[in-house]
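Just one protein chain is left out here, and the rest sit where they should.
Letters A and B mark the chains in the order given here, with residues in each chain numbered from 1 onward.
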Amino acid sequence: MSTNRENFQEFFSSTSGKLGSILLVIFILISVFVVFTYPLNFGNTIWSNPSYWSDYPKSAPPTWVSIFGTENVEHQIIDFTSPVDVIPISNQEQRLYSYTLNYDSNISPTFLSLSMYDVVYHDRPPTISVSILRPDNEEILIYRDVISSPRQGEEGPYVRYSDSPFRINLSGDKSVSSNLIEFVQDKSNSQISVNDIVGSNEKYIFSSFSSTNPQEVLHGEYQILIKFVVNNENDSISKIRFVLGGSSYGLLGTDSLGRNLSVGLLFGFPIALLIGLTTSTITTMIGTSMGIISGYTGGRTDTIIQRFADTLSNIPLLPILLFLIFIFGPQLWLVMTILVLFGWPGLTIIIRSMVLQINSSQSIEAAKSLGASKWRIMYRHIFPQLAPFIFAQLVFFTPAAILAEASLSFLGLGDPSIPTWGQILENGFRTGGVYIGYWWWILPPGLLIVITAMIFVFIALALEPVVNPKLKKM
Amino acid sequence: MTTKKNKPNKYNLVVKNLNVNYKVTKGTVKAVNNVSFQIKAGEALGIVGESGCGKTTIALSLIRLLPNNISKLNGTITLGNKKINNLSDDIFRKTVKWKQISMVFQGAMNSLNPVLRIGDQIIEPLVNTGESKSIAKKSALELLDLVGLSEDIYSKYPHELSGGMKQRVIIAMSMIHHPGLIILDEPTSALDVSVQAQIMNLLKSLKLQGISMIFITHDIALTSDLCDNLAVMKDGKFIEYDSLANVLTNPKHDFTKQLIQSVPSLSLSIPSRKLPSTKKSILDFKNIKVDFIVRKGLLSSEPFTAVSDVSLKINQGETLALVGESGSGKTTLGRVALNLIEPSNGQVKFQGSLLNNSDDFSFRKNAQAIFQDPYSSINSFMTIYQILEEPLVIHNIDNNLHSEKINEVLKDVNLVPTKDYLNKYPHMLSGGQRQRVGIARALILDSKFIVADEPVSMIDASSRLEILGLLNNLQSVKNLSFLYITHDIATARQFSDRIAVMFFGRIVELGKSNDVVKNPLHPYTRSLIEAIPTLNPDNLSKTRKVISRDNFHPSCTYYDKKLNRVVDYHLNNVTHKCRKKHPKLTEIKKNHFIACHL
Partner (left out) sequence: MSLLQTLIVRGLSLIVVLITVLFLSVIVLGATGYSDRLLTATVSEELRGLRQSLSQNIRDPTELEQVIEDRREQLIEFYGLDRPWYYRLPDMVFRILTLDLGEARTLRSFTGSNRVSDIVLERLPNTVLLITSATIITSIIGLYVGVKIATQVGSRLERSVSYFSAISYALPAWWLGIIFIILFAFQLRILPSSGMYSVPPPTEPFALFLDKLVHAILPVFTLVIVSVGSWSYAVRTMVLNISQEDFVNVARAKGLPENLVMRRHIIRVAAPPIVTSLILGLTGSLGGAILTETVFGWPGMGRLYYEAILAADESVIVALTFMFTLLYVIARFILEILYVVLDPRVRYK
């Protein structure tokens, strides 16, 4: 037998041991980061909440794809919080917000949107208007609206859009199209109707109206001008957000709901580790104790445990898992419980056969004749001999649990309140991502699942030489 | 070859300057270092040495089965008048392997393919050279008969045979091509002494047919039964190589002397140990019977009687040796003595009071055990201190006394200075030292009764006598009583006051050690003593008269199944009572009992 220190050295001397450990540390660090920065109910309040993601481009690939020459529009969120100018007009006050951007992409933004946050007014509702000053000095008023008036019996000050912002999709709004139509007809010299341009307003706003290429974008400086007209100087708006939808987003792109995949994938780290480690730890604990008790006490206890384990281990896992989850509903703890329920028997059967061998060894006979109690024998004399093997089993079972959960999620039985990699992948698959080519939606979650599983396989592989000679000796 | 079918080819083997080096992680090992020897037709050479001395490597290089990590292999091997070390592997395989040189490997248990029938394995080399199956079968059956096995063995599977039968099969198999030379690598290790003696008899008879042999063994005593010349090997070299008689009578090397001395001699007279004066018994077996349920599938099970109707007293301060071969029930009886299994029948009294499970705990404090295997009997995950402390913890001994007691007991077993050992783990100790730790553990509770089950059989020959001496010493100092369980009647005589011989779960002879060994009354005891290998050049011409358990009818100790009659090699007046009823243990002489109708 070698000492612990030698075991450690042997473990870390192997490439797979080193690689597995380093990756595991990285994964744990990421998980810790996520646990401390993400809200607990991330799944329900953020991930599965479509309005949270409305200002994100839909199905956008990662930004770095532009390296490969794909035409790209940067996603821009422009927040207006303080006006550049305040102009008093009679008893009103016009607050002017402005932003200049240099637009040199060859494609127009994927969408335009406007959001207003926390409007408070005292007398009459304020009005807002948005216009864009193009590089060709054309100023187009694209949007104009009045904040909703006081309801009957409502007392001032009137608070609007404080719970959730008021958002308007400028690309698909018909009033925007109506505002635009005259300009478009004028520029393109054709009789286009409102219905023709609604849904792609942004294209016309940014169009050069070239006769050769109607898709061509007018490059240069664009100025976004927002006028917020109030009737009382105490009226306020906390934030106005103007979004130019990009054609790509972030490190890992977005899904068809506009969800930032990197955010969802990050959340998957602690979940995957939780599923894998918790399930395998509990499974190993139950499997080990059952196996030791069964093997050492023998008799009727042994028979019962073995019959039970034999039956359970002969049941095909995935169909039963699907069936139970389907009936009881997709809950993560239930998935883990079932994995434990069907996972321990295999280990118990192995452990028992090992215990039977140890039983006949003289160290157990010796402990018995010393008068040691059966719990002492099981804990002090049998368990330590099995410990390295059990630890290796724990490591080896971890990826199995992770993969099982991923498979379930992939079949649409994932817990919707807890987004996992499997679920993200399933969304991509079910949306037809494979056929449409949303590779950024399909590959990263799968890759993460594989890498996580691989970490534990590597560690298990490195543990094998540490564990095995002992097994042979028994 | 067909003409002299049943006669072995005769030729000399000459090996000159054989060198074999192994490549290992830390450099090279000279496994065989410049070894030369020759074997004339019909002669046997014995090679004796401890494990790892290179003796098996010689065998493997003769038959070209060396492992891959060979870094150097040279020397000349001449068979008859042909150099065989230069032959290509293919020619060597086709002409030499098994045809001229065959080999009986160590470990009869694993030398047969478990999924093939015995017959097919015997005839395989013959069939492979183009012989027809029916002719091959005929010669296989002849060989089976030659080695003393019946024809029905031919269509059996290995797991249906006993160890001795398997070894006979392997010997038969090695002769299928009638080779001139058979290499025997520890052919009797792991076999009981009776079986060993029979196999030696068989080999002797084969040698008389003119087959040359190389007999490799760690047990020098066996060589005098078979060998004309003897080589003693150490660290890859022949340190002694001469005719057997010369080596035995005039050993030159110290190591050889040591080996010769380690053979227990029965002829040596040792003074009878004084029986303790008190007749108070410490342990008293009465009509003990132990049955095991052997499961034969889910529904049927069969009882197997390991011990039947044993009554035996162990007196205070005496050592009683329980001698028997494997399966005799001696270990089971030892476990009954330790209250580890409950007898199915009968009762055990310890210090006058009946043993049962309820006062187990106080009994445990007074009765301890020393085990056979120093490697598995102590927990390798604990330090020596923890191992020795465990009994004290279990029996709630005051914590303040632990350290003192442990130091004391380590001194008792000569592990000094004690502080060198306390924090060591068992794997840092030698086998002998570990066994001392095992003894210390048995002593630490000041128990008066100790069951020692083969305490020295797995220890190097050199430290065996030391350990036995230590036990002897402790006994007289501490007035201990021992139940000494062993297969070795020779050491039993040296270490015990009385010997009880067990056979098929019964005690067949009981008496003072010297009386039993010098003047055995029971035929089985005689056979057992006859089977003990002794060092004597005269053995070559002698057949050991032993009776084999394989041929015994379980209901009668002397009923030979194969011959279908009651046999006894020493007495001729056999009664048929033997077949029907088990004899009672009766006192024939003073303090000397046997169970026999004769």
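The rule is short, and it goes like this: contacts are C-beta pairs under 8 Å (C-beta built on N, C-alpha and C of every residue); 3 or more make two chains touch, one makes a residue touch a chain.
If you're wondering where the values come from, they're calculated on a predicted model, not measured in any experiment.
Considering the full assembly, B:Asn110 is the residue among B:Ser71, B:Asn86, B:Asn110 or B:Ser243 that touches the omitted chain. When the full complex is taken into account, the listed residue touching the unshown chain is B:Leu65, out of B:Val24, B:Leu65 or B:Ile293. Screening A:Ile107, A:Leu141, A:Ile192 or A:Ile320 against the full complex identifies A:Ile320 as the residue touching the chain left out. Panel shows chain A; residues 16, 310-311, 314-320, 322-324, 326-328, 399, 403, 406-407, 410-413, 425, 429, 434-435, 437, 439, 442-443, 446, 449-450, 453-454, 456-458, 461 of it touch the chain omitted from the view.
Mapped onto chain B, contacts with the missing chain fall at residues 63, 65, 93-94, 96-99, 102-103, 105-107, 110-116, 124-125, 128, 157, 159-160, 170, 173, 296-298, 300.
One rule holds in what follows: only the chains that are shown with their structure count from here on.
The geometric centre of chain A is 68 Å away from that of chain B, both derived from CA atoms. For chain A in complex with chain B, the residues that touch the partner chain are 1-3, 361-363, 365-373, 376, 380-381, 384-385.
Listed in rising order, the residues of chain B touching chain A in the complex are 335, 338, 340, 360-361, 364-365, 367-369, 371-373, 376-382, 390-391, 394-395, 425, 427, 438, 441, 451.
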